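Provided herewith is a single structure, encoded as structure tokens, for subsequent inquiry.
Of the protein chains in this complex, all but one are displayed in their positions.
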Amino acid sequence: MSEAAIVGLFVATVQFGTLVFLAALGELIAERAGVLNLGVEGMMTMGAVSGFMVGLETGSPWAAFIAAAAVGALVGGLHALVSVVLGADQVVSGLALTIGGLGLAAYVGRNVVGERPETKFTDLGIVGLADIPWFGDIFFNQPPVVYVAVLLGLAVWFVLTRTRWGLALRAVGESAPTTDAVGHSVMALRSGAVMVGGAFAGAGGAFLSLYMAPGWTEGMVAGRGWIAVALVIFGAWRPGRLALGALLFGFTLALQPRLQSFDIEFLGVDVNRISPALLGILPFVLTVVVLVIISWRFRHRPSPAPAALGLPYRREER
Amino acid sequence: MASENADHAVWLRGIEKQFPGVIACAGADLRVRPGTIHALLGENGAGKTTMVNVLAGIYRPDAGEVWVNGQRRSFHSPADAIAAGVGMVYQEFRLVPTLTVAENIVLGSAPRLLRSTEIEERVAELSAAYGMAADPTRPVWQLSMGERQRVEILKSLWRNASVLVMDEPTAVLTPGEAAELGAALRAMAEGGRSVIYISHKLDQVVAFCDEATVLRQGKTVATVKDLQDVDLTSLAEMMVGSSEGGYVDRPPAVEAGPEVLSLQGVCALNDRGLPALTDINMTVHAGEIVGIVGVSGNGQKELAEVINGLRRPTEGRVTVKGRDVTGASPGDLYRMGVAYVPEDRLGVGLAPKMSVVDNAVVRSYRSQRQGMFLSISKCVKFCQSLVERFSVRVGRLNDPIAGLSGGNLQRLLLGRELAEQPSVLVAAQPSRGLDVQGVAAIQGHLVDQRAAGVGVLLISEDLDELLALSDRLIVMFEGRIMGEYGPDVTPRTILGSAMAGKAPK
Partner (left out) sequence: MIRPVLVRRDRVLPATQSFGFVVGILVALVLGAILLWVSGNSPAEVYERMFDSAFVGTDSLSRTLERTTPLALTGLSVAVAGSMGLWNIGAEGQMMAGATVATGVAMMADGLSGPALIAVMLASGVAGGMLLMLGPALARSHLGVSEIITTLMLVYVAIRVVEWLQVGPWKDPGSLGFPRIEEVPGQASLPGLFGRVNIGALIALGLLIVFSLAVSRTAWGYELRLAGSSPDTARYAGVSLRRKVLTALLLSGGIAGLAGTIQLTGAEVRLTPGLSNGFGFSGIIVAALALMRPSGVAVVAFVFGAVQVGGQSIQTLGVSSAISDILQAMILFGALVAAVFFNYRIRWTGPLGESSGEEIEQLEPAVEEPDV
């Protein structure tokens, strides 16, 4: 196995990690506020198609990225309206968002299938660091979205733990009546969190359609939105652990198309003879295994999940 | 107008509020002078909680005026009320268990950027200034109920509330802690703040408060300018509206029958996996009521669950009529004659979204079958017989029970448990939250069951109820039995110190 192949594997790990990290970070914000949003797959797909189309139209990857985030926030806003403001079932609303989002994206993008973008993010070498052997390419010569994601992760951590709004957000995810009673608006906090979460998911979708797999095809998110939902549990609702989990999942996602080129033997089997289709199940199986392990570890302890996750709130309800 | 109000810290005038099916307030008034502790009295459902929720901006009144510190206010949200200087301490604390004491205190009025050490220092200063010890760095879920209440009060003081509302503050306190609370409230009143104090415990009201307002059926029926001038009996009469007492009288003691329930060396863990019961030994005989005395959270819930098979004891034995039933399932225990009226009626025991019929057959659905299928006519007939026998007021039998009032829910639940003549009845807080008639009906049923030879284990926070009904009293503290007492011979002070964990004299 060549050095370049190994570096390539880890470069892709960081990129796939960024993809799921962005979406999962958005879901983390929503869930910390007590709203389960199963519409991540739909929001990412909408972000992917709208980012790609804006990129095609404007030629500016940044305009495309921001437009995708805005569309994600808008789609998230629908979930906020239905499940937070009106208090309908969050599971049903989120699933409808995924199914409707996939359909709408297919409809909106029906005329751009197969087009090649003239624009994409270019890799951004950080002066002085990008030239470090191995690490330079893996960490410091990546597209700018990777650095944006790192900054967003730090920002979310800072806001959650060090600001008035973060405190309110954490509180509303644990107990809405308490947060209401001290004068924070439950609806504003939760709706805001869901919409910001949608923006993150939409931006993640644009990263996919503008950089990682330039172009638009139906179903291109391919379950990675769902992995993001699972990743939040894996990360125990904390941004730091989420980042680690994202790298782990990024590794399995990056491994799949590359493993065939690796000439190594594992348990007496040549890995390059394993079908890529079969390797594709790896991240999904890993998710299930990890969820089971986490539940096993927490079986005698209170769950780290926000206590009010999934519960709608109406003030005058008795 | 304004000058007339200038000398009131709070004036709630002609408050009206109704909920679906319930008129909570029908033109009630409340005036509180600055620097006083003002008692708000009334039966359950008289409208006390609704009144203070209006003052706190939680409920919007259908009609009426809210004046705070001489200004007419229109609260759109709790934030408005907080800004106007109203601080609420609810009966069920509004604290976020996973956040620290300091985070809970500053929640809602925190600076934009949180510097934890700085905030913790300031919280520590505040708690020192009012003599209310609380470690600002500890998460709230680790605190005792008394400590949590201190955090709630500090929360209001942090916001510089000029009016502090306390809803049933001593329900979760030992008698000693209650006295400390009284002193702290007095210090606040002397500092110029006003306190609205809601309680059922009239002796504490007379000891702590200056003035009182009495509500009945949503209206103000009396105001007392000086509580030193009235006696407890007349206060109680104002609350209930007639001299009919609150408690059913226990018929004279009868010779207790054979032992129906016994616990030997029972230990159990709570939901967090920490010891909740330690070496519990007790017996209940046929035809007696055994009262469990204690501040809530001292193992009563776990005790009831162990007896009813909902919680497995880690050690010890439970026997019913001489048969070892340790570890038996709740269904098996019911068939062996153990009935259970749980504390959290709507969470355990009833299914709020299901119909009256469905709830009536929770214990007996297996016997309402005809061939493979549940017989709807059998279920309905069974339900109707319960409704009639226990005078449950229901609408349509197929409607969800969530719309029934607390008293009717409790009658339905108790009726269902008694339908197949149990030999042991565990009743946890059976009369909590009910009005006078409801309390009398439920207590009447308990006494009837005793007469019919059922062994009743009564768990209650209401010492008066326990003293009135029980043949024997068992005091629990931190999961242990502190001692056993006769209700007629034991002074309350002795029970009080046992409830606080002090060795009985």
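We call the chains A and B, going by the order they appear; numbering starts again at 1 in every chain.
Note that in this section a residue touches a chain if its C-beta (ideal position, glycine included) is under 8 Å from a C-beta of that chain, and two chains touch if they have at least 3 such contacts.
Model, not experiment: these values are computed from the prediction.
Visitor: Tell me which residue among B:Ala9, B:Val140 or B:Leu350 touches the hidden chain in the full complex.
Guide: Counting the whole complex, the residue in contact with the absent chain is B:Leu350.
Visitor: Sort through B:Pro342, B:Gly415 or B:Pro430 and give me the one touching the missing partner chain.
Guide: B:Pro342
Visitor: Per the definition of touch given earlier, which of A:Gly103, A:Gly240 or A:Pro302 contacts the omitted chain?
Guide: Here the residue in touch with the unshown chain is A:Gly103.
Visitor: Which one touches the absent chain: A:Val7, A:Ala63 or A:Leu95?
Guide: Counting the whole complex, the residue in contact with the absent chain is A:Leu95.
Visitor: For chain A, which residues reach the chain that was dropped from this view?
Guide: Touch with the absent chain occurs at residues 38, 78, 82, 86-89, 91-93, 95-97, 99-104, 106-107, 110, 218, 222-223, 226, 229-230, 233, 275, 277-278, 280-281, 284-285, 287-288, 291-292, 295-296, 299, 314-318.
Visitor: Please identify, in ascending order, the residues of chain B that touch the omitted chain?
Guide: Contacting residues on chain B, toward the hidden partner: 18-24, 44-45, 47, 49-50, 60-66, 74-76, 308, 310, 329-332, 334, 340, 342, 347-354, 358, 361-363, 365-366, 369, 372-374, 376, 393, 405-408, 433-435, 437-438.
Here, only the chains that are shown with their structure count from here on.
Visitor: Counting in whole Å, what is the centre-to-centre distance of chain A and chain B, each centre being its mean C-alpha position?
Guide: Those two chain centres are 45 Å apart.
Visitor: For chain B, which residues count as touching chain A in their complex?
Guide: My answer: residues 19, 56, 58-59, 77-80, 82-83, 88, 90, 94-99, 103, 106-114, 155, 272-273.
Visitor: Which chain A residues qualify as touching chain B in the complex?
Guide: Within the complex, chain A touches chain B at residues 161-164, 166-168, 170-171, 174-175, 177-185, 300-302, 307, 315-316, 318.
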